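Selected chains only, in their assembly positions.
Chain IDs A and B follow the sequence of writing; residue 1 opens each chain.
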Amino acid sequence: MTDTAPANLDETSVDHIIIRFAGDSGDGMQLTGDRFTSASALYGNDLATLPDFPAEIRAPAGTLAGVSAFQVQISDHDITTPGDAPSVLVAMNPAALASELHRLLPGGTIIANEDTFDERNLAKAGYANSENPLEDGSLDGYTLIKVPMTSLTKEACAELGVKPRDADRSKNFFALGLVSWMYSRPMETTTDWIKAKFAKNELVVAANTAAFKAGHAFGETAELGAHKVTISPAKLEPGTYTNINGNTALSWGLVAATQLSGIPMFLGSYPITPASDILHELSSKKSFNIRTLQAEDEIAAVASAVGASFGGHIGVTTTSGPGVALKGEAMGLALSLELPLVIVNIQRGGPSTGLPTKTEAADLMMAMYGRHGESPMPIVASYSPAQCFDAAIEACRLALKYRTPVMFLSDGYLANGTEPWKLPDVDSLPAIDVEFATAPNAKNDEGEDVFWPYLRDPVTLARPWAIPGTPGLEHRVGGIEKQDGTGNISYDPDNHAHMVQIRADKVAVIADDIPPTMVTGPDDADLLVLGWGSTWGAITSAVRRATAAGHSVAHAHLTHLNPFPKDLGDVLKRYPKVIVPEMNLGQLSKLVRAEYLVDAQTVSKVKGQPFTAAEIYDVIVGALQ
Amino acid sequence: MSDTTVPETTKADWTSDQEPRWCPGCGDYSILTAVQMLMPELGVRRENTVFISGIGCAARFPYYMDTYGMHSIHGRAPAVSTGLAVARPDLDVWVIGGDGDMLSIGGNHLIHALRRNVNIKILLFNNQIYGLTKGQYSPTSEPGKVTKSTPVGSIDEPFNPISLAIGAEATFVARTHDMDRKHMQEMFRRAHAHKGAAIVEIYQNCNVFNDGAFAQITKRDKRDAMLINLVHGEPIRFGAEQERGLAMNSAGQIEIVEIADVGSDALLVHDEASEDPALAFAISRLATAPTMPTPVGVFRAVERPEYAAEVNRQVDEVTASHGAGDLHGLLRSLPTWDVTA
C-alpha cells in the first residue's frame, strides 16, 4: 500500500519495485527506461516514471554533469508516483554511480557496468585517487552485481560483423535484457520494438537484439537466480490501457477538444523545453483539422493564435515559463477581445533560464497576475500524466464557452513522466457546444438591425463569436477600452469600471460550472493536505500511508485554480490544520490565505525534483504532532 | 460564402459609423479614402475582408472600415494576421501599421511574414515619426533628426523599408505616397492581386509632428522631377520631359542619367518579375532620403508558393491519405493492453 517500502529481494514475488537507470547522456538511458516501462505496461503492471536528464544535448562524456537517469516504479497495485528511493540502481559508468547512489535504498541492489570503471572514468566522476568503489568495499551495504556489459555486448555482436565501436552503442540493450530477465518481463515486446524502430538498418537491429538477448542470458547463466523476482499484473479497472506521458496526453486532449467542439484548432508555438513535444505531436495531427505554426518567437506564437481565434479557430499556444513571460501583453489582448485562447505552460525550474529540464511549479502566480491591469484569466492545472487529457479538454471547453484566454499549467514531471491510462470511450466524451453568431442582435438608433460584438450571454457573460465570412456581422474589436454592448471605443469612466468588473465576473461565474473540490479522506480529519498539479501522486501516496498508519488526514486537490471551486472556503475551514505542499515557495497557499484568511502553511520543495511520498508523509506526521 | 456573384458596393458600404480621430490634415485620411474607394472595384465582399492593425495613429485605420477588423497590439499585426490567414485562407487580410509599429517593435514579425510569403497585404504608413506618442524619431527618420527623444539629433541610420523587405525575401514590394490617390489605388490593387505577402510602403505626411517630410518629392510640382515611376517592361525614365532615366554603369551600379547623354537604349528596363531580387534591390538604393529622386511603383512581384495555401495543402493531403482524424484510433496508436475483470 505504500510507494517506498523496500522490495523484498529474497522472495520470488514482490508487490512493487523501483528501478533507476543511470548512465552517460550518450548511453541511451531514457530509451532503456522507456522500453522497460513499455514492457511492464504491456505486461499489466501499474507504473509511474520519472525521466531526469541534463539540459545539454550531450554534456562531456563521463562527467557528473552528463548523467542522465530514468526512474520507474512498477507494481501489482494502484500506485501514484515513480517511487521515492529506488531499490535497484543500474549504473552504466562511475559518474552515474557517484551521482545517483545517494538515492538508493539502504540494502538496495546496484547493477554496474564494470567495464567502464577505469581510471579515467573514475577520475571524471570525482572518485579521489581513482579509487574504484566496485572494489574498495565502500558499497558493502548494498547488493552489488558487477557485469562487464561493454565487453559482453561486443562479444555478442562480434559474430554479426558489427564493429566494436558500433557494438558499444548497444550496451544499453544488454542492461535492458538483464533487468528484463530479473523481473521476468516478456522479451518479445522489446525485440519487436527493436525490429520496428531500426527497420532501416538491419545491422543495428541485429546488434541491439543480440545485446538484449545476451543480457537476458547473462542473468540466466550467471547464477543471478537469487535476484530474480516477479511482479504480478496490477488489478486495474477493466479496460484498454496505454502507457502515456503528460505531453502526449495533453496533445491528445487538444485533439479531442477539436473533435468534440467541431472547431478547428490552430497552434502557434515556439520550441522550448519541456513543451516542444506538444508542438511536435500536434504538427503530425493535420488530419484532425489542426494547423500548427512554428512561429518566429513566443509573441508571434500567441499573437497568431489570437488571429486564428478571431477567424473561428480555437487558438492554442504552448510553451514554458520564459515563453509565458513574453506572452503577457498578447494574453491581455485576447482577454480584452474576449476571444477563446488556451495558453499551455509546461513549467520548469526558474527563474530565468533556470533548470530547463527539471520540474518546478512556480508559475502559478504568473498565471494569475502576469499581465498589466486587471486581467483575470481562468487557470486549469493537470495533476497526473494521463489526466492531462481531461484537463486539456476542460481548458478548451472553458475558453470556447466563456470566450476567454485560459491558462493551462502542467510541469516537466507530468510532461515526461508516464503512467498507464485507461482509455476513455470516445463516444462518451461530452460534446463542447459552440455556436458562431450568424445574425444581428441589436437595433441602432434608426431601428436597423445591427450587430453588437459585446452583447453578452446573461449567464456566461460571453460575447458572441462572429467570424469573418459572416455577412452582416462585420465589426471591429481592439484592445482599447470599449463600450459594453456596441464594442465601440469608450473612455467613459463608468463604462470602464463596468468592463473591469464584467471581465472579473466572467471568470468568477465559471465557479458555477466546475466540479466541487476533489477531497478524499474524512470530513473531520485532523489535517488537510491541499495540493495542485503534479504533487497529486506524492500527496495521494503519503496520505494513504498516513491513513494506514492511523492518522486522520484528508487531501484536497485543485484542478481549477481560478476561479476556485465554490466550496473551497468551506472545505478549508473544516479542518483545524491545512498544509500546502508546493514545488515553489508557497504560491497556492498565498492565494488561499488571501481569499479565505485561512492559515494554510506552505511546504516547499524547489529542487527541480518532484516531492517524494516520504517527504510529504514526514510533513504530515510532523504537523500532527 | 460560396455565393459567386459579388454584390456591387460603394464607398459608403466600406465606411464604418465611427468618425476618424486623426488630426485635421493628416495623410491618413487620404489613404483611408483611397482604400474605401478602391474596395468596390476589387469585386470582394465586405464580410470576407479583414483589416488588422497594431498601435499608432495609422493603426486606428480598421475602425473606419466597415469590414471585420482588429486593432491589436503594438507591432504584432503581422503575426496576428499570419494566424488568421493560415486559419482562414478564404479571407482577404490587410495589415495596417506605421513605421514604428511595423519596423521598430514589429520588425521581426514583418520580415518573417515576408519570407514565409503569407497571403497578407501590408500597408506600411511611413511618416518617419512616432505620431501617436507625440513625436519621437522612428526607424525611418533621417539621421540628425531632432525630436523629443533626440534633443541633439538622432544618430541611427534609418531602414530603407524597400531594401529591408527585399533582403527578407519578400515576393511583392511597392512604394507609393499619400498625395496621389490613383497611384495608391494602383499599388493596393496590385498588392491585392498578388498571391502571397505584399508590402506597400506609403509615404504619409504627419502634419503635426513631421510636416512636409516628403514634400520635396510628392508635392504636385515636384513629382515629375523627383518621382521615378517604375513600370514593368518599360525603360525607367522620369523628369518633366521624361528626360532622365536609370542606367547601369560599368561598375555594375545603377545611376541616374540624362537620356540626352546616354541615349534611351542605355536605359534599364524595369523587370519586377525577375527571380533574382538584385536589381530591385539596386533600384531601392537610389534614394537614401525622400529629398532625392525616388523610385515609386512595384519594385518586385514574383510568384512563390503562398504559406497559408501550403499549410492547408498539407492538411488536405495528410487528411486525404490518412483519412479524417479518428480519435478512437489515435488513443490506441501507442501500444495498448487490456485488463479484464
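Operating definition for what follows: a residue touches a chain if its C-beta (ideal position, glycine included) is under 8 Å from a C-beta of that chain, and two chains touch if they have at least 3 such contacts.
A quick note: this is a predicted structure, and the numbers were derived from the prediction, not measured.
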Margin query: What stoichiometry does the whole assembly in this file have, expressed with the labels used here?
Written below: A x2, B x2
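Everything that follows uses one rule, which is that only the chains that are shown with their structure count from here on.
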Check: Approximately how many whole Å separate the CA-defined centres of chain A and chain B?
Finding: 43
Next item on the list: Flag every residue of chain B that touches chain A in the complex, lowest number first.
Entry: 1, 16, 18, 45-50, 52, 55, 62-63, 65-73, 76, 79-88, 90-91, 108-109, 112, 311-312, 314-315, 318-319, 322-325, 327-328, 330-332, 334-341
Note to self: Which residues of chain A touch chain B once you look at their complex with the stated criterion?
What the structure shows: 38, 41-44, 189, 233, 236-244, 248, 252, 255-256, 259, 264, 266, 268, 285-291, 293, 295-297, 299-300, 303-313, 315, 329-330, 332-333, 337, 422-424, 426, 467-480, 488-489
